[in-house]
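Every protein chain of the complex appears in place save one, which is left out.
Read from first to last, the chains carry the letters A and B; within each, the first residue is number 1.
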Amino acid sequence: MPSNPSPVMNQVSLTINGQSVVAAAGTSLLNAAKAAGIDLPHLCYDPRVEAIGSCRLCGVKVEGMRGIVSGCAQTVAAGMKVITEDAELARQRKHTLELLLSDHCSTCMGCDKSGACRLQDYAYRYGADQNRFGVVLAKPPARNFTTLNKGILFAADKCIRCGLCVKYCETVQMAEALTFSKRGSQMVVTTPLDENLHETSCEACGGCIRVCPVGAMLDKAAVGKGRESDLTRVKTICPYCGVGCQMDLLVDKQRNRIVRATSSPDAPINGGNLCVKGHFGFDYVNSPERLTHPLIRTADGFRQATWEEAIGFVGRRLREIRDQHGPDALAFVSSARCPNEENYLVQKLARTAGATNNVDNCATSCHAPTVAGLAAAFGSGAMTNSVGEIKDCAVMFLIGANPTEAHPIIGLEMKRALRRGAKLIVCDPRKTWLAQRAHIHIQHRPGSDNMLLNAILRCILDEGLADQEFIANRCEGFKEFERNLQGIAVEAAAEYCGVEAELIRAAARLYALGKPSAIYYTLGITEHSCGTDNVKNVANLAMLTGQIGKWASGVNPLRGQNNVQGACDMGAMANKLPGYQDWSDPVVRAKFEKAWGVSLPQNKGSKVPLFITAAGRGELKALYIVGEDLVATEPNQTKVIEDLSKLELLVCQEIFMSETAKLAHVIFPSACWAEKDGTFSASERRMQLIRKAVEPPGEAKADWEILCLVSTAMGYPMQYQNPSQIFDEMVSLAPIFGGMSHQRIGDRGLQWPCPTPEHPGTPFLHNGKFTRGKGKFHAITFHPQKEEPCAEYPLILSTGRTLYNYNCGNMTRKAAVINQRDPGNFVEIHPDTAARYGIRRDEKIVVRTRRGKVTGRAVVGDRVRPDIIWMPFHFAEEPTNNITNDVFDPVTATAEYKCCAAQLEKL
Amino acid sequence: MSAPEQCRIIFRHIDEPGYSNDLACYVRHGGYEILKKSVAMKPEAIVDEVKKSGLRGRGGAGFGCGLKWSLLDRKSGKPVYLIVNADESEPGTFKDRYIIHQDPHQLLEGIMITCFANNVKLAYIYIRGEFPHGARILEKAIAEARAANFVGPNILGTAYGCEIYIHRGAGAYICGEETGLIESLEGKRPNPRIKPPYFPAVLGLYQCPTIVNNVETLCHVKHIADMGGEAFSKIGTPGNTGTRILCVSGHVQHPGYYEFEVGKITMGQLLNDVCGGPLPGRKFKAVIPGGSSAKILKFGERFKGKRKVGAEMVDYDWGVEDVPMDFDSLGMIGTMGGSGGVIVMDDSVNMVEALANINAFYAHESCGQCTPCREGSLWMKKITSRMVHGTARTEDAALLKSVADQIPGRTICAFGEACSWPTQSFLAKFGDEFKQYPETKKAAKPAGALELV
Partner (left out) sequence: MNLKLETLTKIDEVITHYPEKRSATLPLLHLIQEDVGCIREEAIEWIAQKLGLQPINVYEVVTFYPMFRRQPIGRRHIKVCRTLSCALMGGYKTCETFEQEFNTRAGPTEVSPDGEVTVEFVECLASCGTAPVVLIDDELHQKVDCAKAKQLAAQIKAEAKK
């Protein structure tokens, strides 16, 4: 299959310092020179930010052009002759640097940035004299907007006023928390009205720190903990959401500590951008709460055990249960936090030593409907496009997605697209950041997605906007699909959804006519009892308009966890073997049986929520969980605890004493993400390397090592030298990854499908042909949510993620910066609703559903509709999943986290 | 040779007894007749006349007005804006004030003709914040003109319409810079934009093609539309057509504003014959010919070279008094006609102190965006200020020169030139005074010398 090229730019030839250089039209001289290995000095330029031109160091001479030309602002032209260094330019740069130094507190010996400071480098290169004009350093005020900040330190006396932090905050993060006040030599970086940064719209993304060319914006917690030269840079991938941001950890190897995190502008997906979790969220690695030794349950708690004892015990008990009760008595839950290699081993362990297909991962509670629905429609269930294509969308159609919080770097790309003039449609019951800036915001009621989608599909048909050629050539099942829509009336649908019909029509037109349009969705679509239907209907929308299989056009589920894509890729689910191969296909089975030297199990296997209920019924005896906290993340918590408590054997591989681990019989202490090698699959199907930065605490081991020990103890020996070996075995069995290896993945990653070692990887799917051949339309009938509001529970409760926290919170909540911004549970309430209940802003209140109650702080505002309330689920002490509804999608067993009936009470 | 007569075209009615700034008076004097004539023409024809006229911008740079208009991106399909630069803030310049106060409709008529010629539907007059009274007069004039159908929709019964609004600045010299002005008008900090890509003719106000013209320039457009480009080009001298308003301030007997054909009057005629010469008992020492950023001229220095007169090259050997007051002649002798603000200093003035005064102005007005200007203007101020107030050191003159020499050509906008030319030229022409200043400072001030910093 040919790779799908992005739109190609014209190339021009020019000479720089006599050297012939070829660069794409539109490239700045600075970047053209950089690509040719010529470093033009620059302080105010950063690839993440549009050229500012304030430092005036990158000036060059261009034959035929008057005076000094800005290297960062001037673009290449054919035949240009550029000189970047001569005596005059050097003299000017020296002078400009001296001017900067005259106003810069140059105590390099006490600065964290020393050795990585461009001002310092250039001052050395051009021999700049710090005190040429006299010494008149004004002492900056002792207090500034970061004085009370937990993460960011602004050292005003080192600021060179290049404007990078301000421009980044304003135009990239679009947080508008930083600006300059005053003018001329008085000009100073500050916040709105000089207030504390953490009380502004700052999102703590750390971008100001990453772009600062000097030591003016610093990681506060890292101050004095090491300069660049004292630390080792380890390139790895962020352990949080599924965007797949590459980051550099700066590690003090001697003290075995991660000191700070940053990201390079050449990072493949994120281009050097990170969100608050990526930049500041690594404190948990060093947490004193980390598990350091194997633990075995005693009558009144746990006791420390040796590895030998714990492994021996678990191996024996699993063997016994398998042999006594058969394949459906034991189950394995793999971890979307763990790398591909470990996910591969979990499913291998289940299917070899465990002799069962009872293996699953947390995709079941989030994107299993995607995997099922998109596989049915297109043949594969993943983002059809890449993150890098977002900026080229003409129309973005978001439904049930809040990327600026849940997938912040994808959110950043959407902000970039908006700035480039893209149109935005957001279908979301909440006024999210993007919804507020959308050209069309359809604020439909939770659970009405299919009603809405059917209405949009109806409009497209009515107005003749369907792509008949695409439908005829590329798809099947259209007739039935069309017939099914005959009963749909847009007006009636609009009324049910609680929105204007005209808005639905406008959205249909805008999306259908976009050149190109792309759909982005998240758990607002999948976490419903009709999740798979929702996904199929999203796929219908793309096929009906031919908006798929092109650059910047397709259907894009944004994956929620760092490696949930990989957990699915690796076959950590009952019905798929690695690489989405069907477990029932005899040719596939034969291949695996030969490679693994076992007969593959015959049982159908089940899913996480059903494991839990099976445990409750006493049918499931043993559950082996790697790095998941089911108690915190599954709905109806009380019931989950009750069910899991009935297990004969619960084994957890964990980094913390999670709510689930508290119920375990044996706990193995694991190495966390920063303590091992491997690969993560990002949402855009890009496999990327994670690398070991620090040693695990105490006796903790990498999960793959633990899995090998357990398997061996169960009588199926597993031995690998390193994760790379595991990866090689995996690709030899999974054709869509066939061309990959750790070495090929390198620093740039590779996007599957990548079947051969020569294949460049695949930026977007379904180019010319769907994976399954023809795209399949599905006729979708609307089913309402399982729990409608009633007199006793008159509100709809919806749940989701905040920007700052992640899932059960056991990683993010160890970070001081995050706790400062998002300290505890809250409930978003519309002002009308709050007034009706007499609830005041910030008051602690109770939310009750049929399953129980939970408390939270009232956040009163119009982000939600009057008929709904919204809560995050990150806070173990106020567990929202205590009250969410444990009803499930019939295909994938995904729970209806997104809507249940609820009532508010004063505390 | 005595001075030529003033040629009052734009200032024809300024200070004329009985002439008021209301519409009725303007119409009585033939006002808006030229607009009526213009809207019957093809817009391109007006642009052609302006090109033919050779009119050069009166804001400072002397850029060809017709050429500026012809650079407009007319294919983008975006609206075209006109911004009238009435942010008169170059020290020594005070011409726009009188046009605005006494003859606002002349400006409005020029604006409307310019807008019609360039298919502009929306024009803004960016008036400096220190002209509150002027802003009110313009508001009233626009209201009158709108009521009389000279401004607004379907003017004079045509399909063409254009609105004019007043936008007040708030005390920032940098807003005189085209792109700084545009940023300010957009409601942002007036940091000049980086060029490329932000040339106003292509990516100006709201990223649309935009013309920025000076008040005086737009008044000229009215007269060009009246008399035709060719007739206008015969006024003044070749390449320096039309009239020029010269604003004289400082040490002369009769400071004020005078309108002459460009290049027909010399500096000597202007200062001696028109302005009555130096104050009693004093001698001219130096003059800044085009607003405070123009390089200073020292009485007694000579300028020699060849210049083009007609088709021939002829030798010239000028003293300051002999220099014709036109763009090209002033350019030839290393300074500029700039905004037409002539600041005269006599022998009571200490040049170190005068420069310290100017440097304080530029340091105060730097927007702060780019390094050489922000830090350089500050250091020029600090060094001259420490010369005057602190311990003057002999090496400071050299240091000052090195700061000034590294600013022009290195900054985002022309403020870099504006702030460094005074220092460069003061040091070049009066270097001795800077070297001797430590001694001068110890001595008593000459009688009548005023404090300047």
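Quick note on the criterion: a contact is a pair of C-beta atoms (placed from the backbone, for glycine too) under 8 Å apart; a residue touches a chain by one contact, two chains touch by 3 or more.
Predicted model, so just to flag it, every value in this text is computed and none were measured.
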Touched by the hidden chain, restricted to displayed chains: A, B
Of B:59, B:169 or B:337, the one touching the omitted chain in the full complex: B:169
Touch with the omitted chain, as defined above, among B:317, B:395 or B:451: B:451
Selected residue (touches chain absent from view) among A:45, A:180 or A:764: A:180
Residue among B:55, B:343 or B:407 touching the omitted chain: B:343
Absent chain, residues of chain B that touch it: 88-94, 96-97, 122, 128-133, 163, 165, 167-173, 184-190, 206, 247-251, 255-257, 292, 341, 343, 345, 349, 354, 357-358, 360-361, 364-365, 367, 450-453
Interface with the unshown chain - residue positions in chain A: 176-183, 191-193, 200-201
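We adopt the following convention: only the chains that are shown with their structure count from here on.
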Parts of chain A lying in touch with chain B, wherever the complex brings them together: 51-57, 59, 67-68, 70, 73-75, 91-92, 95-96, 99-100, 102-103, 132-134, 136, 160-161, 163, 180, 182-187
Of all residues in chain B, those that touch chain A in their complex: 172, 189, 194-197, 363-372, 374-379, 382-383, 386, 399, 402-403, 406, 409-412
